[in-house]
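For this view, one protein chain was removed and the others were kept in their places.
Naming follows writing order (A and B), and every chain is counted from residue 1.
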Amino acid sequence: MAITLELAINAIIAGLLLGGFYAAVTVGVTISFGMLDIVNIAHPAFIMLGSFVAYTLNSMFGLDPVLIGVAMAPLFFLLGMAVYQVYYYAFERRGEESIQGLAFFFGLLFVGEVGLILVFGVDYRFVEAPYIGSSLHFGFVDLPLRMLIPFVVSLLMVALLQLSFGRSFIGRAILAVSQDRLALQLMAANPTRIKRIAFGISIATASVAGALLIIIQPVEPSIGRDYIGRIFAICVLGGMTSFPGMVAGAMLIGVVESLTATFYGPSWAPAVAFGFLLLTLAARPAGILGR
Amino acid sequence: MSTGKFWIVSFAAAAALLLLTRWQIQNEYFYFAAYVVLQYVVLATAWNILGGYTGYTNFGTAAFFAFGAYTAVVLHKLTSVPVPAMILAAGAVSGLLGFGMGYLTLRLKGVFFAIATLALAIVAQTLIVNWDYVGGSRGIYIIRPQQAPLFGGYIEYLYSLMLLLSWLSVALARTIERSRLGLGLAAIRDDEQAAEASGVPTLRLKLVATTLSGALMGMAGAPLPYYVTYLDPTSSFNLSYAVNAVAMPLIGGMTSWIGPLIGAVLLGTIQQVATVTISSALNLLIVGLLLIGFVIVAPNGIVGLVQARRRSGRRRWRSR
Partner (left out) sequence: MAEPLTAASAPPLLEANRLAKHFGGFVALDNIDLAVAEGERLGLIGPNGSGKSTLVNCLCGTLRHDDGTILFAGRRLDGVPAYRRTRLGLARSFQLPRPFRTMSLVDNLRIPLLYSVNARPGARLHQAAIDERCLQLLDEVGLADKARRLPRDLTQVEMRKLELARAVASAPRLLFADEAMAGLSPSEVEEILGVLFRLNETGITIVLIEHIMRAVMSFSTRLVVLVAGHKIADGEPQEAMRNPEVERAYLGE
């Protein structure tokens, strides 16, 4: 009995740590999909790109992955703006956002994955850092640093975004755009420029998230697929536009996945998250915290 | 051309193609490649019933396809059943899956529906991975029967079946397109709320579309175990099925039965050639790039380009 309880508590804690990381993975989509209504299902591809960039720089120069993730974020920001430009000219301007937009991002997701395979091959890659491998121990509770560090960095990033969106001009403009596009247009503000910046920010987060991912586990290009459903599950669960809601959703999914993996085996974990998503969508399209 | 006539004419064309190829072509590899292309004709056509006709994007094609394949595996293990029977059974299973998925997800706005289909594909894959009877994650080996029911080798037999299935799905798609059902689906695609306000039972029609689409995809998957002789979840649930099922109708043209056919033949052939001459990874890259390219430049596909040229030609003629 005691063993099971210990196991459960460790599983829950691992789940919370994982959930914190999932928040980093999802925050970009909360911005692009929740706030801007752009269905960027290719987000995992950008995260994988972030992971492989971290791997490359880490293996070549021995730089710390978190540092790489943050340092490369501006480049990803520019990439995001470029992608948005294409998206805008091809779809948003014409008003044909639905199937074609989805297909565009789907294609991007696929091209991203295959592109990475062509460059890096299908082998697992990992990064080296002094904290990977060691853990903190509190009684029977294990806190592996390779999970704890991403957890902390992730929540810091989300908190930073939450604060800056609430305080800065750009942040508030993005919130305004997400709430009333028409009003903004009528006021002659340029939503396109604001959306471009917002999308850039969303992709910049992928740089950090990718670096965190490769700290947690070795990666290979097709891992991105596992994250598509996870990301949108968390986004929907969190009520689409709310950062705190998204974090809560991420924690929930993380814990449920962790418990499932511990007690039923890791091969069942993906189904749980996605099953969650399906049930949530079926019952409450507005998410657990509502819109 | 009336519907009845089309069924006959297309059957004649398919039969002629079958006889011609079986008679003239001895190269085994042709039948291996052609099987895959024809399989995509069915998948693309099936996808388009829900995607192009009704406007609902399904990213979970692999789930229906793989469930069809695994239905055949189960039947193969239980008893010896001829492949056509497996095809029918697979259609029933995947049709049911389509119905279930539709019931769960069709109340969702288009985008959420697409995401839900992705989620469904993962759930379906996880179920198979954890089902040891069909091999689980290790996969399963299937031994082809000694004799093919008709003359010729076994691959030629599977090719013939897939050709028949292609004909069936294309003729069915065209029939739907020109029918009352097709008009209702188009109304749903154009404006679901307005369709509902005009008396169209939108949920019911959407369920018909998902069930039919799923069933055809399952049927396309049924002969797969005998084709590959080794089946595992990673390959049968491969995302490339989803991408191709979206890319082929989009590149061919989503509003007509001929679009998926063109897209599948074109893209399928390119991929078969590229896999042999370049590499399989690069050929997937080509599909992805073509998809992105077409969606930006020619969102109505090849059919759309042809229609646009015809219309501008007519306008130029009229303004003379």
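Quick note on the criterion: contacts are C-beta pairs under 8 Å (C-beta built on N, C-alpha and C of every residue); 3 or more make two chains touch, one makes a residue touch a chain.
As the structure is a prediction and not an experimental result, all values here were calculated from the model.
Shown chains touched by the hidden one, complex as a whole: B.
When the omitted chain is restored, the residue from B:186, B:266 or B:282 that touches it is B:186. Within the complete assembly, B:255 is the residue of B:117, B:255 or B:283 that touches the hidden chain.
Although one chain is not displayed, its contacts with chain B can still be listed: residues 180, 183-184, 186-187, 189-191, 193-203, 255.
Following the convention adopted for this analysis, only the chains that are shown with their structure count from here on.
Here the CA centre of chain A is 32 Å from the CA centre of chain B.
Listing the residues of chain A that touch chain B in their complex gives 39, 41, 86, 90, 96, 98-100, 102-104, 106-108, 110-111, 113-115, 117-118, 222, 225-226, 228-229, 232-233, 236, 265, 267-268, 270-271, 274-275, 277-278, 281-282, 285. Those residues of chain B lying in contact with chain A across their complex are 51, 55, 57, 59, 104-105, 107-112, 114-116, 118-120, 122-123, 125-127, 129-130, 137, 239-240, 242-243, 246-247, 250, 254, 281-282, 284-285, 287-289, 291-292, 295-296, 299.
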